[in-house]
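Of the protein chains in this complex, all but one are displayed in their positions.
Showing chain A:
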Amino acid sequence: MAEIVLDKVTKRYPDGALAVSDVDIQIADGEFIILVGPSGCGKSTTLNMIAGLEDISAGELRIDGERVNERAPKDRDIAMVFQSYALYPHMSVRENMAFPLRLAKVDKATVTRKVEEAARILDLTQHLDRKPGNLSGGQRQRVAMGRAIVRNPKAFLMDEPLSNLDAKLRVQMRTSVSKLQKRLGTTTVYVTHDQTEAMTLGDRVVVMRGGHVQQIGSPQFLYEQPANLFVAGFIGSPSMNFLPATLENSELHTPLGAIPLTDRVRRLAEAANAPREVIIGLRPEHFEDATLLDDNEKSRGGTFNATVDVLESMGSDKFAYFTVEGETATSAELDELAADAGSADLTDGGAQIITRLSAASQATEGAETTIWFDADKLQMFDPSDGRNLTYTE
């Protein structure tokens, strides 16, 4: 139970490399906070600095109002779950979970009671006397969790704890991690590179890029009001569609055709002093098959015709992929996102648009379809610095 405050925390390696720069995060007592970002963004370094496994170069880390920069990990009363689980292979599950208590010189009866309680919560009771080597991945993961919860620490730190599990188990464990955290009400800092985990688990999400915090907020807020191009592209799956556009006389000229600005967008763009050249962003769910809408609905947005490249039917929705002729949106942020997703060199002539259509849509692969989009949901970004021109608090 603790409040953790990172006050301009910076990590600079001896060779001069800046891993984390001026990070300010205030984590409330009992909060579940997620650090998310592509690899190399400094999220794990930040977590290790909270743990005490890495020194803090500048700034202050406070736990419950006390400066802990100089304290050894063991004096911070924080438990950590590692990506690799880091179970002690020569000890049984029981000994693994009892290890922190035995180091803390807790008496034997209490150790037994606490270990058995933790084992019951995590459904490990029948495995207590086995060695980690004989356990499945999911069971090992639970033992690592057990070792963390057994001593009621002030906070849990989790470094991509689910990334070694297969997809199905990961979803299952995600729910149980969430339940466990709610039940124990312990402050938790959770690092992941998976934006789905970030969206589903956290009370608040911290998006990081290149050692800098990009935006902090609830998952829904980040999704609806990304502060910049990077957050917009990182949060959401499938990700937001970006297109280059020219802003002229309250109209956007885009590869999808001319889009008149709605009142909301115009007001925000004027307030933000939008440049002529912008990047517009539209989420896949803000598209719809035009044949399914009545005229009244259609008038709120624009339409365009395109040929469906690929159609993926998910049962509840259909994902339709289009290629739109013309320039693709380019910016440093988008390049980095593409590089992280490993799709940097996949763009071949024209911008790729992913749309989420309702299951009733009759669109078929290879056929031309009229697609409607909601112009009021459009977001506008400045290509030079990536800031969101339509951002509202």
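To be clear about the criterion, a residue touches a chain if its C-beta (ideal position, glycine included) is under 8 Å from a C-beta of that chain, and two chains touch if they have at least 3 such contacts; residues count from 1.
Just so it is clear, contacts and distances are computed from a predicted model.
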Answer for the undisplayed chain, UniProt naming, from "Acyl-coenzyme A thioesterase PaaI, contains HGG motif", "DSBA oxidoreductase", "Carbohydrate ABC transporter membrane protein 2, CUT1 family" or "Competence protein ComFC", is "Carbohydrate ABC transporter membrane protein 2, CUT1 family"
Options A:103, A:310 or A:339, residue touching the unrepresented chain: A:103
Per the touch definition above, residue among A:134, A:152 or A:392 touching the missing chain: A:134
Chain A, residues in touch with the chain not shown (by the definition above): 51-53, 72-74, 78-80, 82, 84-90, 99-100, 103-104, 131-137, 140-141, 147, 151, 157, 164-165
